[in-house]
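The complex appears here without one of its protein chains, the remainder shown in place.
So, chain A:
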Amino acid sequence: MGGCFSDVRGGKDAVGGALPRPTEPNAKNDGAHNDAIEFFYREHGAYPLFTQLELSFSASKLLDLDVTSKSDPMVVVYLKKNDGKLEELGRTEVILNNLNPVWIQKVSVAYQFEMVQNLIFRVYDVDTQYHNVPVKTLNLRDQEFLGEGSCVLSEIVTKQNRSLTLTLKGKNGHGGLRNFGTLTVHAEETIASRSAVEIKFRCAHLDNKDLFSKSDPFLRISRTVETGGSIPICKTEVVDNNLNPTWKPLCLSMQQFGSKDTPLVIECFDFNSDGNHVLIGKLQKSVADLEKLFKEKSGVNFFIPSSRADHEKVLKGQLFVDQFCEKEQFSFVDYISSGFELNFMVAVDFTGSNGDPRKPESLHHIDPYGRLNSYQQAITEVGQVIQFYDADKSFPAWGFGGRTANGTVSHCFNLNGNASESEVVGVEGIMAAYANALRNVALSGPTLFGQVVNRAAEIAASSLSSNNNKYYVLLIITDGILTDLQETKDALVRASNLPLSILIVGVGNADFKQMEILDADNGQRLESSTGRIATRDIVQFVPMRDVQSGQISVVQGLLEELPGQFLSYMRSMDIKPLTFNAAAQASTA
């Protein structure tokens, strides 16, 4: 049944209005995210949508298949699943008589960073009646096929202007001698607003609801909905024993509060560890009202709904707004499409505990029939997603714990066997270098990550001299337990204020408990031997064998966190997307 004690401290935490401090682990403050909603989705097996995109289309030089007029084209969008099946995502409208159409109807797609989303676009000439007929009901078998294009969603998102032009091909990819024309796909985030407000609340003269001490107040903010009633959007942390509390600043995105004029219900409760929080008072104000309170430095009284019909008792307790500022919050797609890159680096464990690669039980065994071993699986799954975000697809690849050609054990040797250059091209390049290294490097030990982390940190730090639009992702795949935990902690702490995230995948059957310490998800920040503490939690660890039921792969779970880590770094360093000035002007045009 588990422990019988509730996590009271957990119950006192602020929810929903978290501020992105650089020192706060896992501080996700993307406008579309809310921790509670995310948990909900995960429990139900669905994935929290990172962001919703709308695809719009135009085409040129389409085939003319109508006799007395021109083709009447329509686009159908499919998602190609892992098993090869196509799932229709949506259709545009039909345009009359046009070989260079610009469609109006957009198709929505949920952008999921952690997956490779293969999209197929098919253009049809609609020959049947379509006037007043819903596009969805048109039977494609009755229409004429004009051409097909395909791409991965991340290819569109990483382009400047988020537009990709595809050359259309015939069915099954045969071009033949015919020119099928081109299709241009443009992606726009549905969430148009990037506004957020940061508010610091304070109260004075609150009523005392506790018997032997003072109230432990917290605020809960809800948004009213048209059907009456309200939905909570966030709550502050609990301040113990204080009738004149000040809470940490709350950051609310426009997604959460609607508009500056939407009425918000602000309730002040006295926290009780048994869960029965007592209402101290409530009031209703919009964000615009709160801004006014800040400017005038005035307070507003709470009231309590009375048992008598519509009489409300006005209380002595007041709410003040000590700080109010509006901020702009850019999304992950904003950064990526403006030219920010994710640079992939990989490090492979060459310690003896993996087993002799020639034997089939070895974790490094390369199966002659092509089945990927755990190392190859991890490299492929992470590499295939991240490669689209890396402009030159040139990845440093290292091994550690192996005895190289010159006889010494190295904890950071180039996988490609080259003495000076560690980079390989593409995921295929990593796989080839890995296979090659297995033939030339003897497995040895001990398991030490420190040098690889230092090397990755050097690369991340050096890139800062020329620009700040690169973020680095180091994938470490290991089968075993670290020999020197403190050395690794030191390296991780030193790297924690750089644009770097480290994903560690544990393969094989070892007990990886020690790795979970590095992951710091329990709130314990890593401490180096010199007394320095990690600025951010840059490490994530997952054991490969934790295969959950359902379609999410272990590695996808790791990747999901990346956009959040990227955003928290960029926001804390106050780095904005490269062309945001131009983009802002364009969007208001």
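We adopt the following convention: a residue touches a chain if its C-beta (ideal position, glycine included) is under 8 Å from a C-beta of that chain, and two chains touch if they have at least 3 such contacts; residues count from 1.
Going forward, contacts and distances are computed from a predicted model.
Between the names "Armadillo repeat-containing protein 8", "BON1-associated protein 2-like", "Poly(A)-specific ribonuclease PARN isoform X1" or "Yip1 domain-containing protein", the one given in UniProt for the chain missing from this structure view is "BON1-associated protein 2-like". Screening A:Leu293, A:Leu498, A:Val542 or A:Leu567 for touch with the missing chain picks out A:Leu498.
Looking at A:Thr68, A:Asn172 or A:Ser462, the residue that reaches the missing chain in the full complex is A:Ser462. Considering A:Leu315, A:Ala534 or A:Leu562, the position touching the chain not shown turns out to be A:Ala534 (whole complex).
Annotation: of A:Lys159, A:Arg403 or A:Lys576, A:Lys576 touches the absent chain (contact as defined above).
Residue positions on chain A in contact with the hidden chain: 21-23, 246, 248, 457-458, 461-462, 464-469, 497-498, 525, 527, 530-536, 572-576, 578, 580-581, in rising order.
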